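Data first, discussion second: the structure below is written as structure tokens.
Omission of a single protein chain aside, the complex is shown with its protein chains in their original locations.
What follows is subunit A.
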Amino acid sequence: MIRFEKVYKRYADGFQALKDINLDLEAGKIHVFIGPSGCGKSTTMKHINRLITPTEGKVFIDGEDITAVNPVQLRRKIGYVIQNIGLFPHMTIAENVAVVPRLLKWDEIKIQNKVNELLSLVNLPPETYRNRFPGELSGGQQQRVGVIRALAAEPDIILMDEPFSALDPISREQLQDELTNLQENIQKTIVFVTHDMDEAIKIADNIVLMKAGEVIQVGTPEQILRHPANDFVKEFIGKKRLVEHRENTMFTNFDEGVPSVREVMIDKPVTAAPQRGLASSLNLMEQRRVDSLIVVDKHRKLLGYAPILNVLGHISDETKVLADVMQSFTFSVKPEDPFTAALEYMGQNNAPYVPVVNEENILVGAVTRGSIVRLMSEVYPVIEEVL
């Protein structure tokens, strides 16, 4: 467990970077420090491996005051992913990952095994990447190496300072997933700095929200979302949400009335041609995880739907195609209709979805239960008043 006790930090130039930081960071959990740029997240984190010493107050690891430990020894037991990756450009990937085990004078065979194991873990095949130099890797690959370098010596504590910041959203999500999966196996105490609320909510067991050198709120993502401590926290959560809203033009005019079907529908429901064989239809359903296919002709004119039970019922008959087993829809909506029309029908008939067609009976989308749920979560974001 990491414990901050009344930590104050004033930099040499007189800048008061931290004020009265008190924290208990439970072992084996992911703790995310979040807050606006310059609020002291990195400064707080660097107290843990003594890159920064407090002006006042103390930091403890497992009850031991860390000023009692030799800083070099201390740091070798704490993995560290710095804000700018910091791979050594003159060392190969394998050498970079092996730096700390070498400092700790591990057996060479053990080191190599560890390096290979870690590279495989983050999907960088060792045969390909071991002997490359950091300059030959993409930004995302470099950040992966930065992360596993911190894991190499099997530390109990890992500090990560905005480790995924330089990534495009897709690699970023991927690495977040990798990290949470990894954590299930390794159960380290991870301190993770970010200023992305979505990232924090996704990976954190515990969020530490900071502002101008002070801790404003500590809690699980759930607690912080449900009970933001003050306006700053609300704004910090809310601002992001506003941005999302703006990106999501779907709902811009929701306040002015009931959204239309167009705003709610999914525009790519799973469709199939009437000539499609039953086995391949089943396969498609499995792949897309749906229990019925909307059947359309090659102009996307709506023909009907084939529920999985109909398909299974005739599966042994190799001559049958979707056209033979499909049923026609008894109800459809137009994109301009209020979405409540679809909702009402789905509620009364217990229908899983309603197809959306235009004047020429061409399929343009579908209102599904999923789209309704998504709409509800947008309309009623998780804030305390609602709960």
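For the reader, a short list of remarks on this structure follows.
Here is the rule we use: contacts are C-beta pairs under 8 Å (C-beta built on N, C-alpha and C of every residue); 3 or more make two chains touch, one makes a residue touch a chain; residues count from 1.
In the analysis below, contacts and distances are computed from a predicted model.
Within the choices "SirA family protein", "Amino acid ABC transporter permease", "Succinate dehydrogenase iron-sulfur protein" or "Oxidoreductase", the name that UniProt assigns to the complex's undisplayed chain is "Amino acid ABC transporter permease". Interface note for the absent chain: among A:7, A:25, A:66 or A:87, the touching residue is A:87. Screening A:49, A:176 or A:217 against the full complex identifies A:49 as the residue touching the chain left out. Within the complete assembly, A:137 is the residue of A:1, A:137, A:212 or A:364 that touches the hidden chain. Touching the omitted chain from subunit A are residues 46, 49, 51, 72-77, 79-80, 82-90, 99-100, 103, 133-139, 141-142, 149-150, 159.
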